[in-house]
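And then chain A:
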Amino acid sequence: MGYQFDFSDVLAYWPVLLYGVVITLELTVFGTILGVALGIFCAWGRTNGSKTLRIAVGLYVELIRNTPFLVQLFFIFFGLPALGLELSAIEAAILATVINLGAYSAEIIRAGIEATPKGQLEAGASLGLTSIETFRHVVLKPALARIWPALSAQIVIVMLGTAVCSQISVQELTYAASFIQSRSFRAFEAYFIVTAIYLGLALILRQLLRLCGRFLFPAQRHS
Partner candidate 1 sequence: MPLIKLTNLHKSYGNHEVLKGISLDIAAGEVIALIGKSGSGKSTLLRCVNGLESFQKGSIDVGGQPALTNAAGLRILRQKVGMIFQQFNLFPHMTAGRNVMLAPMVVKQMSAGQAEEIARKMLDRVGLGTRFDSYPGQMSGGQQQRVAIARALAMEPLALLCDEITSALDPELVSEVLAVMRDLAGQGMTLVMVTHEMRFARDVCHRLVFMHQGQIHEIGSPEHIFAAPQTPELRQFLGVEAA
Partner candidate 2 sequence: MMNFSTWDIIHNLLLAARWTVALSLAAFFGGGMMGALILFLRVVPNRIAGLVARFYIEVFQGTPLLMQLFLAFFAPALFGMNVPAWVAAFAALTLWTAAFLAEIWRGCVEAIPKGQWEAASSLALPYIAQLRYIVLPQALRIAVAPTVGFLVQVVKGTALTSIIGFVELSKAGTIITNATFEPFTVYGCVALMYFALCWPISQSSRWLERRLNAAHQAH
């Protein structure tokens, strides 16, 4: 009893797939830019901030890193309306992505900051820079260059993680797969193709981030 694979039924839904790719990329791009910005702020707060800020950031980072993204998403989308914060599905998804990547990148960037040679700080101070100016001009860029490979890997993980946003009916790639399989009754083929698309996206994203790294940090040749 051989099963007949039929990918053409699924591929006929290519506009749905394409739309899914666009939404997945939208989540990834917004999530990355805002998430890394949040991460930089938190990393600064954790290394240079007041005691209260340090504790607050520490709590946030630990809380996010030790709970599943799916639960964070459900809490934001289903739970927050109880506090009067009603978000659309896509808004909730972006917010969850930002908060999630913010916590992970905070931890990664902090490691980069803490690896700053002491002499660099002293040189900054000796030039009369304030601590914020030193952070901005002396510490941050080399720190980011140092941890860029780790940060890139985390961004790819976050992109793959957005698959669960289909669960609050954000119409990204995984949603497209569910939609197509419910119409074509070709569950395996639909998920197989979408899995392959994710793999392609992950490979491309990794290369893009590598190029970004080369462009952003030309002096330091990392990998």
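Behind the choice of candidates: all candidates are chains of the complex that A comes from, given by their letters.
Everything below uses one rule, namely that a residue touches a chain if its C-beta (ideal position, glycine included) is under 8 Å from a C-beta of that chain, and two chains touch if they have at least 3 such contacts; residues count from 1.
All figures in this text were calculated on a predicted structure; none of them were measured in a lab.
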In-complex contact partner of chain A, selected from candidates 1 or 2: 2
Touching residues on chain A, where the partner in the complex is candidate 2: 1, 3, 62-63, 65-72, 74-75, 78-83, 156, 160-161, 163-164, 167, 174, 177, 187-188, 191-192, 194-195, 198-199, 202-203
